[in-house]
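In this view, the complex is presented without one of its protein chains, the others remaining in place.
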Amino acid sequence: MIFTEILDKLKAKHEVLESKEDLGVLNAWVSAKKIKEVIGFLKNDMQFGQLSFVTAVDLMAANNIEMVYRLFSYETKSDVVIKVKLDRAKPEIETITSIFSTADWHERETSEMFGVKFLNHPDPNRLLLPDGIDMPLRKDFKCADMTPLPKV
Amino acid sequence: MELIKELLYNSGKPLGELYTWAHGIWAGWGAPPFLLDLIFQIVIGVAVAAVVVLNALWIIYYDRKLSALMQIRKGPNRVGPLGLLQTIADTVKLMIKEDINPKAVDIFSFWIAPLIIFIPTFAVFLVLPFGKGLIPADLNIGILYVVAITGLTVIGILAAGWGSNNKYSLIGGLRSAAQIVSYEIPMMLVILSIVLMTGSMKMSDIVAAQSHYKWFVIPQIIGFIVFLIVGNAEINRAPFDLPEAESELVAGFNTEYSAMKFAFFYLAEYTNLFLTSAIAATLFLGGWEGPLLPPIVWFFIKTYFVVTILMWIRWTFPRIRVDHLMEFSWKYMLPIALLNLVITAIVIKLV
Amino acid sequence: MTTKAPFELEKLSNDEYILNMGPQHPSTHGVLRIILKLDGEVVKDLYCDVGYIHSSVEKMCENKKYEMIMPYTDRLDYLSAVNYNWGYALAVEKLMGITVPERAEYIRVMLAELNRIMSHLLWYSAYGMDVGALTPIMYAFREREEVIDMIEGMTGGRLTHNAFRFGGFRNDLPKDFMDSLKKFIGHFNDKIDEYEALLINNIILTARTIGVGVLSKETAINYGVTGPSLRGSNCAIDLRKTAPYSIYEKFDFKACVGKNGDTWDRLKVRMDEMRESTKILKQAMEGIPAGDIMAKVPKIIKPAPGEVYTKVESARGEFGVYIVSDGTDKPYRIKFRSPSFSNLSVLKEITIGSKIADVVAIMGSLDLVIPEIDR
Amino acid sequence: MNGVDEELIKKIPGLPIVMTTAEWAINAGRSNSIWTLTFGLRCCAMEMMATGAPKYDWARFGLEVPSASPRRADMMIVAGTVTKKMEPVIIRLYEQMAEPKYVIAMGACAISGGPFIYDSYSVIKGADKIIPVDIYIPGCPPRPEALLDGIIKLQKKIMKQKFRTVKEHK
Partner (left out) sequence: MIKYIADIIKGIISLMEGLLVTLKHVFRKPITLQYPEQRPDISLRFRGRLAMPIDPATKDNRCTACMICVRACPNHSIECEKIVGEDGKPKPKPASYTYNMGSCIYCNLCVESCPFFAIIMSDEYETGTEDKASLTMDLAAEKYELKGKKAAWWGSKFKTEG
């Protein structure tokens, strides 16, 4: 399935805010409220059976946190990337754990690394970090005992 | 020279002569005879203790070397010639290591457990027929005594598991209790078949019944195999080492033990191994009987043969699971042992 | 956002108790903490606490040049470091549009397959220890040392090879590599038979593993399980076949699958995979062409803005690298999608109801490497 | 044994010789029976396993006795990265070990943080920041021979120690 085909099918059912092709893969931006439906649609109706990962990118300049959901279809051997822009000050998004169980841990990791709050998450605890370190993957993260690499 | 030969081949006679000779002298001094008996008991006790400890040290070394041989490596070879002093070094280290009593332990059972485990293994040596007449105490219920005394070990393991106040220890202790109790039964049944064949529970009689190379291993081959398996399970050695299953329970019932208290467990484990093998050798392989070499040497050769088999099994197999362990005992070992007993009884009746 | 106790003590019934396994536990392969809710020996519930070796690789990589990240990918999964190198090199090469010369691709395949064998051998020995057999490790390490010597001869490192460069290799294969490879392939299959006789086919182990920890195909895919653990569930998904990268289409091999998805199937798949890897090695050894080993690569690695995701089949499953480039010589964001991360998350699903000993056996069959979970 | 009056010992005839012999015997016992705590953290753990494997075989030095429980371990090999989440666990394990105890910091991570020395928010920069370390073995990871070499160096260190002046790490 090439990306235009996926895009057409996706557009027919759901609102796609923005889309682009990146190295042959469709990147589609959707709104935060719709994420559960879009992912559910992709899984159930378009055979995207595997959620490769969920992560986020801190776009500090645009004051956004961008959620990245990457799906892969074992049947059609194609990828699709769903992205959601969230407000950096108060990032909140619905969990997709009920659709993909693997999202559980990925979301927990994203949550502690970027401070994204996943609504209705079954186990909203920390996964990797000890207490005391918050949102380290944000670009403006500062930590007292973090020695910066000396400039050469 | 003659005396040494006599001592090696027919130890009972010179020892008896020594006993009566000493009593004669003692009576000449006018001292009460029970005191001399006490002295004799102490001397025998110390001798047995020395044998137990040195033998355990040697058997640990043997285990390590044998495992190395099977695992295409060298094993200990740095301390002393061929690494023979390795276990001595371990002992020295364990003796002077800090003895930790964790805060939360039940101090009484924590302390008493290593002793309860060690003493029975020590006591069983009293009825082992090392050679012709060389048997510290030839009880007429010898084999029953062995079974009864080794059964005590489970109390020690339970005490260790309970007293350590550690969940791993507790699980290990309880596993061990279940295991030893359920494996006691097939073991008894196998021993019973032997007793049926000899008509006596006396260790010397059992050996005597196998004289002229009529070893019980031939008619009782199934019994022998069952005894090896069950005996291995009784002493908690791999693949039945569930109470101390390293990958599951860290170190099982002895997780919290350090230094000398642990050394007791360690020595007891290997002494038990020796004991089981020695009993197997006595019951099935004709005890000390053998050509050319002195009886005591034959006894050790046969025992170490069984030890080697048990070690071979240990270094080959993965660990059995706890419910399979029970299943194995009740579904396989018990019926087979029972069948063996019935067949033995019928054959004895018919012949 | 805070750590809380996974099981509340008040809610435990009279028969239940909590057992803590790890972080320092002989069977957790490093530092994984598992909290078990038990009833006797039966596991009622389970909670994985990871992150004990979280070393902030993703954050550090944002401040490193592209070339410098290569050694860090070694240290994510030290057992199949070559595959991890490859995943990362592939990502940057795709971003930069570099085509790797054919000889280099062959060398990559050979190293990767050797590395897979090495990883599976370590898994085999560690699994032996998990189930209480202490000899398999000794035999497996004998062959593993042979493989390590070969890889070391090529790359210079025993575990952390830092083997790949963008566009190919720095050095060609050493002279004696082919000879030792030939020798190794010659006797390795017999050794696998020995391993199977010693551990995998042993009745004690089959009794412990058949029908235990059954992972259905649907659950596996839903949890994102990949690699041999997924293939054990009768699901022929191997990225070398389903989404071929490099020159894997050229080789004749099959994706090994299990039947029922129980623990034993996962073990068997790994044993079979070693045989398949030897097949690939044999073909690669015969087909390797002469030629360049390095493509023309700019001196300074500065990819155009954009993002890329590449995945390779590591010894544990799908390893993916997601790079967001902003046009500088350092990545803006880099995310490693590690297979063990998803593979571990399914543990709870397949363990509940089994025994303590099964937890160890099932966990071992998933072949976890903790640093790649924690990163 | 701390606080033994050296002068007093010298006064009693024969005692110094007895003491040195005892010291030698004890040190020989200690140095030849180093039971290791199986404690792997990262890549170095694999090389630790390789050291136990037949090609290098640390059993030759009497090290192979498995001691999963820290209670009877003599040596802890910190083989890998020490993180903040792991810190209390390592300290606890160290305290659970019985005296005398030794620590080998294996690999760059355990010496100084290694690859994670800069820019890392969750890595402790060296095991010696939290527990006393006896031997440092650089390498990333060190070869098994390097570990054996470190162990031999530790044995030499143990042989040199006087039991009247053994430091108690408290």
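Every chain is named by a letter (A, B, C and D) in the order it is written, and numbering of its residues begins at 1.
Heads up, the rule we're going with is that a contact is a pair of C-beta atoms (placed from the backbone, for glycine too) under 8 Å apart; a residue touches a chain by one contact, two chains touch by 3 or more.
This structure is a prediction, so every number in the text was calculated from the model and none was measured.
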{"item": "From D:40, D:70, D:100 or D:114, residue that would touch the chain that is not displayed", "value": "D:114"}
{"item": "Residue of B:162, B:240, B:270 or B:315 in touch with the missing chain, whole complex considered", "value": "B:315"}
{"item": "Omitted-chain contact residue, chosen from C:29, C:64 or C:208", "value": "C:64"}
{"item": "Contacts of subunit B with the absent chain, listed as residue ranges", "value": "68-74, 312-313, 315-317, 332"}
{"item": "Missing-partner contacts on subunit D, residue numbers", "value": "54-57, 60, 108, 111-118, 126, 128, 133-140, 142-143, 145-150, 152-153, 157"}
{"item": "Touching residues (missing chain, whole complex) on subunit C", "value": "64, 67-72, 75, 135, 139, 142, 149, 152-157, 160, 162, 170-171, 174, 194, 197-199, 201-204, 206"}
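As a convention for this text, only the chains that are shown with their structure count from here on.
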{"item": "Third chains touching both subunit C and subunit A", "value": "D"}
{"item": "Innermost chain, where centres are averages of C-alpha coordinates", "value": "C"}
{"item": "Whole-Å separation of chain centres (CA-atom averages), subunit B against subunit D", "value": "35"}
{"item": "Separation of subunit A from subunit B, taking each centre as the mean of its C-alpha atoms, in whole Å", "value": "64"}
{"item": "Per-residue multi-chain contacts in subunit D, two or more chains", "value": "53-54, 66, 68, 83, 85, 118-122"}
{"item": "Subunit C: positions in contact with at least two other chains", "value": "25-26, 51, 54, 56, 59, 63, 138, 142"}
{"item": "Chain contact topology (line, ring, star, complete or other)", "value": "other"}
{"item": "Each pair of chains that touches, named by its two labels", "value": "A-C, A-D, B-C, B-D, C-D"}
{"item": "For the subunit C and subunit D complex, residues of the former touching the latter", "value": "23-26, 29-31, 51-57, 59-60, 63, 71-72, 74-75, 78-79, 122, 125-126, 137-138, 141-142, 144-145, 148, 158-160, 371"}
{"item": "Complex interface listing, subunit B residues touching subunit D", "value": "64, 68, 71-79, 83, 85-86, 88-94, 96-100, 246, 250-251, 254-259, 262"}
{"item": "Contact footprint of subunit C on subunit D as seen in their complex", "value": "38-43, 45-47, 49-50, 52-55, 66, 68, 70, 80-81, 83, 85-86, 89, 93, 115-116, 118-123, 140-141, 143"}
